[in-house]
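Heads up, one of the protein chains got dropped from this complex, but the rest are sitting where they should.
Here is chain A:
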């Protein structure tokens, strides 16, 4: 109700300045309170606070933040390439991060120090070469240093880490461990760390059965594994067995060996077990809770990844919620009010997966609980990067549009958009649906402004749906006028050619705009629309023609009525004879007009 009053007062074009304004007693407190929480009108903190520099779409968001980052990278390049200008140290105490870094190799002779340097600078190929040179020169390399080298190779998969922000996601499983295995085989003595590096590298890069073979080698050499090795093997277990039962048996076997070798499990162990159980079908559902109880018995506090895996076990994508609806509620009850820190890389999956489940089960209450969990302590850090955030908020907003009353939807709309989330065109269509459901179509012109600002005005489906919603029924006069203005604005998009490719007319969009203009009694502009039909090769519908006839009758313009029949004939509409009859009966026609009509009648009769 508040929103509609604001909209209507805007169209009144009159600002009344009161002589005196009285404030509530607590107005100051209210104003201060509004500054405490997040400001939904501000853009993200990395951007400058200026309207020209504020991103309006998600593409702009990404572009501007990446542009700023690349500026920083350019500066870092100059700082590191010409370090002598940045050596003067004013800062007291010393600030190490503002000094230039040495990224180039300093030590160039064949020595252990050179190898250490290359490992620290993460130069994988150079490190391997240096190691080979050392061996050729006959210098023995210490076990710890060789283990460091193996760790480096296994982590980066035998190629140098890509210099830039996007990590090289394409893991090449074939050549990945050639160097690691080669160096491993050349080592005079190997300890658990060496085996560990190899096994973890193999699991990371997809060589699962090789990992298990290496583990067998480890045991054959009378060594024991450590917690990292077991975690890696557990996560690899579902890959090396086919049936659910076999997978679970392998995991249980590994856990038993872990106990025998007196290796204490950690949070990551249990998370690996649960993650593997997600791939064990119905067995997962029976075993999940015993695992969690075991975890709690050992005093290990679950992280968000644990709960994410539990939800993944019980809410499979294919099956709809059948009697498992309590799991989400139980999980949320258990974690409500708790603040989590990042302990497992899968922690960031929790929020978006929980919201997916709420959306699938259409449970708005749980969605609110998930959202309130986001406000507890440090949990906002676990929402993930901007891509994950957009998924989470997209699902949340989708659910809100489906389930909540339009006033609540609009309140959330102001809260979330665009400071946290840039909806895609599907999101805007959901919002239009929500407006339609609650009969608030009068807000469409306001939403259209937002659609334009967000850059969705080139999405034909969205625009056509909006137009058809506006054209469907007649509204009260003020709303109808605002619809007409909005429709003319949309029309401009189809006809302008200056900046970008204009949208192409369809029969639906043309008809919608025309009928909106007719209902707002903008007959002149409506007639111009009829001409556009011919240009765009589209045929007006019969209901549109009838609507035209009604409006012409209201203005009692016989000439226009005759023109209407002529236009209808030119499109060869089947309604033409009907129109002709009505015009002849309901209008006072001059002789000339009657003649025109009878000519038309005969020409259409002949063409039949």
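In the analysis below, a residue touches a chain if its C-beta (ideal position, glycine included) is under 8 Å from a C-beta of that chain, and two chains touch if they have at least 3 such contacts; residues count from 1.
One rule holds in what follows: contacts and distances are computed from a predicted model.
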Checklist line | Omitted chain (choose from "Auxin-responsive protein", "Mitochondrial ribosomal protein S24", "Transcription initiation factor IIB" or "4'-phosphopantetheine phosphatase") - UniProt protein name | finding: "Mitochondrial ribosomal protein S24"
Margin query: Just to verify: which one of A:86, A:289 or A:387 makes contact with the chain not shown?
Written below: A:86
Check: Of A:29, A:42, A:98 or A:186, which sits in contact with the chain we cannot see?
Finding: A:98
Next item on the list: Identify the residue among A:63, A:219 or A:301 that touches the chain left out of the display.
Entry: A:63
Item checked: Footprint left on chain A by the chain that the document does not show -> 47-53, 55, 60, 63-65, 67-72, 74-76, 78-79, 85-86, 89-91, 95, 98-100
